[in-house]
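The complex appears here without one of its protein chains, the remainder shown in place.
Think of it as A, B, C, D, E, F and G in the order they're written, each chain with its own count starting at 1.
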């Protein structure tokens, strides 16, 4: 864009010509897209590849492209096969197995300092993969994360025992399937934002996570934002964004 | 039936004739229907009229018929208009306004002794009509009832404060709308049967009570039986049946 | 907790110190959780592991932990592979194949006396696994159980023939798929609590058991509590709780 | 059409001209539509106007047009206001109030002889309008109809008492709301076609009749055809068609 | 039952004893069940086994029991494996492969005369298994069946060409997936009962056959009864019952 | 934008300044928004106000603003009250009552020439408001429109009679409620685009138009685009856009 | 039909005989079906086979029949196995792998000239198969197609960069899963018809594409027609029909 303006200023082209040139200039050359990109690098937020429904060659190709311009790239819903393939192309690849996440970090990249405090709480053992996806995502995005797993509402004392951990968080990610009551109970105990992640854990009339989703949307407690069913990544990402608002030091 | 058998025995009719007669005898003359009726009177369970969708003349006619053979008749979903009409036909009619129940009791009927202990817990103020319907139903059916209203899970301490009341119940009726988490939390605190009554209280994605209903069906706690949305009567009735199993004395 | 109190009494610590100590004491050290635990042992109710969605190592680990403190542990939705694995770790493991339940009993544990009477009725042959899950669960929890299988409403005489069995029950578990009418018919025949278990048996517009679930929730008969689709365990557990209210002797 | 052919035969037009003429002749001049019409008159099946969602002037205009060519016209879902208006235009109009049906019969029209036997059974008092709509429709279409109202499955003896009436029917219309179990039970008692009419009677998780509809579609009994929710007209119409197949005499 | 009466008549037992005996006599010994059974044999309707969800040993056991008392037994949803197994136990077993039906006929059983006329029409090639299931079922139940396959509404001329076949039927079974419009169009062309069978054929927003099911229930044409999705057996069974009402000769 | 460029060319501002200025220039000053606006005027497409859910003062204010810059403005879902109010502010307002559309046309505006041919076909009388909304919308947008109302699929001859009208259309708008089969049948008769408009006409299991919507989405005929339930405006708008592609002369 | 008319004209048959003959003549001999067929050939629209749910022998048989009368036949949802089989029967078969389409073209058939301009835009990589199905379908039907893939709304600049391509289209096919917002944004940028194709891409609460489908039906932008979930063929077919209205030259 500057080149066009320069050529106009020096009389190489006229106003009409400049007008036309500016109208067809690719958007990204003058606007937020590039700014976004810079901001993304600066904040240390990684680029993300959602592996589910992509072939391994497709995933490798996208990873290859992204690692050129990014210090840190993460691939979610990555099977062990994806990791095996990624490791031969990118020797430093790290696999978070329970979270099903592969992380590629550029050598020499400034290590992501973990700041603030995100608590990831989950209801049952079967919710663990989603909860780990949330936790690892938030960590890769620079959040200090504390895990409170297996604190479902049917055994309330397990949750109440960890009240101090909950209240020291900047934001809580509450992961639960079945009746999805955990976020309601948590939001009644803390006065910080709660990100609710419904899971498809359960059977019968849970309708693939619909029961937990509806419960979370209809919570009688205020201060809850809900993400898609089994969307641990989305929950961790949003939590890390919120956590970052609190500034740089660990709390 | 005995008449037929007697006539066969005395030779008035033959085997073939008796066979035919017995095949067409009205069922109720030989079977459980009558027994049921006797048992109902004996147990003190009232006959019930569901008023919703019936005209006042229809309701009065049914009440009139039922009061002939029953010590105690209750009409649920009764509007003030229904009560006004009932009162002129049946001067002793009692109206439980919050519960929307009219009770007619035969003069001189042995008063229903209240036994055992049914706790009716409810989440929010708006669930009160359904909770009261459950409570009054259980009382009319002879249960001693304790009400724990406004103990929703978003303010857990309100519920935990009443733990002793909960654990002394033979059966708990947990009434809640919105995310419907109350029965899960209650069933985690007591080891007695919990009857879950979802209500249509809420808005948006509660879909007329579906959110609470699904949450209750998918509870991670065992020992919960669910009734229809807003079915306070059904919850109170079932609780009273269960309560009666524990025997006659108040607990 | 007693230790803290003792140290306060003996002057080792002051009131302020004791106050602080008690505030952070793990909940389970002072409250219902432990009491619950004791009560659970006393009542003979077993601890339960839901195997579906867990790996065999996970299941074995949980079983190992639970058998330390419990006389009796049951694992539901256990495949033959789970049983084979459990048997090598726990030689006394018993497999209820149709019910898909593995039971571990501590050697020398006081055998569970079967009391009361729970009738488990089911509609069709395909409902058998769910019905057996309910029946075995109730038995392991100490209920005397009578099975009335294949008594669906399309052949009413099969059910009516067993009326005497039904009316002698303290509580009936009615298991049915497809149109799910069995609980309605049963509740019209008995005046005891009926636990309705919808199954996913059927096809087309049964929508994975939704047809039976809705039918049971909308029953025109009172006295029915519904559990989740295919939740035989939940039905049997609730029935055993109710049955126990009737006291210790077999009826 | 004959005119065209005649003109071709007599040479007034050529083959090409005739070909074109026949191609554009209104369909109804050569085909089934007219035949249908004749058949309809001959069979005594009436023309039907569905009043719901039409203004009274629209209804009167349609009735006026239909009565020109038909011996018998019926208007369904007719409010008292529709009847009042119809009566002033058509003095002989008859109103079946419970069924919400107005019948107009041409003076001197051969009265419809009632043949065969259609039994209309219904579950509860609130199903009466739909059941009456079915019954009156079948009668207007020439069927002999027997009504068995208030025979819901929760009080099975009421239905079993009327087994003889059921088994003497050519076809049974079973009308029920809530859990919609009546058709299943009826189809298990008779070996004749059963037309199932779900009603929207109920509340909560009946979802406007969905519970009864799904139950009827998923019946474990064979020989059931289902019509739309609250579609008493459709049920009576189909039953009358089936009944007519059995021939002219009353059974 | 006669034995009891006879013993009463001859004084072996008294009235009281007879009364008790009759009260506990198995239902089937005195009532409709047996009559049903007789009627079933007399009408030539076969006993039916629904194979889906049953193991081959279970199926063989049930077939073995049924063939003792029935001239004709059919097994629906039978895979080739089921047929292979059935053939070794029952050498005369016949397999209707497209319909997935195995038929066992008692040697020397009076062959089922095919009467009346049932037309089975279907929309597309993929609906064929369901349409064949309907057709074979009706044939086994004694109906003369004519097949009109691949006459979907998007190519209306295919259907209109066969109008004569349609109008000569006593009852039409219309099988269609996707938008499920075939029954509406057929019911507009004939004045006989139409049995609508929705299929799960389609993809995307057909939701497993829901689109066709709803279309058929909401038909603007009267005279349509709907069965469950993919329930070819149910459609053929109901059609055969209706067809039989028209009497014995082929039409 | 030209002003900025001119100032750069003449040296009033430098490249940096120009760069900044262009980055913050309101979008609409340099891009498609304005072009769109011009194109809209040139094509004669009107601006549209959706009245439902707006107060009359709001509607009048919006109309007032739009009429300043537009030759032709239309207001959809306009009640008679809206029209009465609009008429006093805009004396030339025209009300299409059945379509519930008010049209305001600037005095002296070049009258919209009607080109091409859009056929609007509808199933039943009750679909008329939606069909008229589609027809009037297409007319206001410059299409020649032919109406084929009351041509539902249950009386196929009515539709086949008008085949010539259908095949001469550039695009057909097919409006239907209940089973929504009209678009499928129409798309089988013509080889032009068909716009399907489902209506909420019906009752019971039509679920507010869902039955028609699903049927249209699942049509076995190709060449059908579906709009929202009752969205006559959307159907007419899309049809007019398509019709215009065929060029200026009436066909 | 002409033969009949000729025989009437020459007196071989009389009017009555001709009348009867014409009434029973197969429809296709006199009407639109044949005309359709001619039109189809003339327009170059291919015959289409939907492979999903058909066996390879069935597909080959249908292809064989269609290639006799058609210059061009396409098979959609064709797996590599289908292609392999087709290639041995039809050596000139071409496989569009990403689109899962096999095209058979008669040797010497006039090659389809590509006219107009259809833009196929898609949201994400995973939507590619559906987008390609739409693109190839439109190409085979004679449309010039431009692909704009991976222009989802979360990265708006990618779409805005291609505004010129969008605005030069006669019709845009917008393919998107998840929240399905692409058609709304596109329809706000262009004033041409937009065909919206929802895909099942996503997880959790996308319910197999329902989220995208509902979003597209509820677009706040006018000028959008929606096809079934994953129905790339339907989208491409409708777009090609619309594109053809614009006449023969490429734009």
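Methods note: a residue touches a chain if its C-beta (ideal position, glycine included) is under 8 Å from a C-beta of that chain, and two chains touch if they have at least 3 such contacts.
This one's a predicted model, so the numbers in the text were calculated from it and none came from an experiment.
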Displayed chains contacted by the hidden chain, counting the whole assembly: A, B, C, F, G
Option from G:93, G:187 or G:227 whose C-beta touches the chain left out: G:187
Chain not shown: contacting residue from B:56, B:98 or B:160: B:160
Listed residues F:10, F:52 or F:79, member touching the removed chain: F:52
Contact set of subunit B toward the excluded chain (per top definition): 125-126, 155, 157, 160-161, 164, 201, 203-206
Where the missing chain touches subunit G, by residue: 123-124, 152-156, 160, 178-181, 184-185, 187-189, 202, 204-207, 210-212, 214-221
In subunit C, positions touching the absent partner: 1-2, 5-6, 8-9, 11, 14-15, 18-19, 22-23, 30-31
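The rule we apply is simple: only the chains that are shown with their structure count from here on.
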Whole-Å separation of chain centres (CA-atom averages), subunit C against subunit F: 60
Contacts with two or more other chains, residues of subunit C listed in rising order: 32, 155, 160, 189, 204-207, 210, 213, 217-218, 228-229
All chain pairs that touch each other: A-B, A-C, A-F, A-G, B-C, B-D, B-E, C-D, C-E, D-E, D-F, D-G, E-F, E-G, F-G
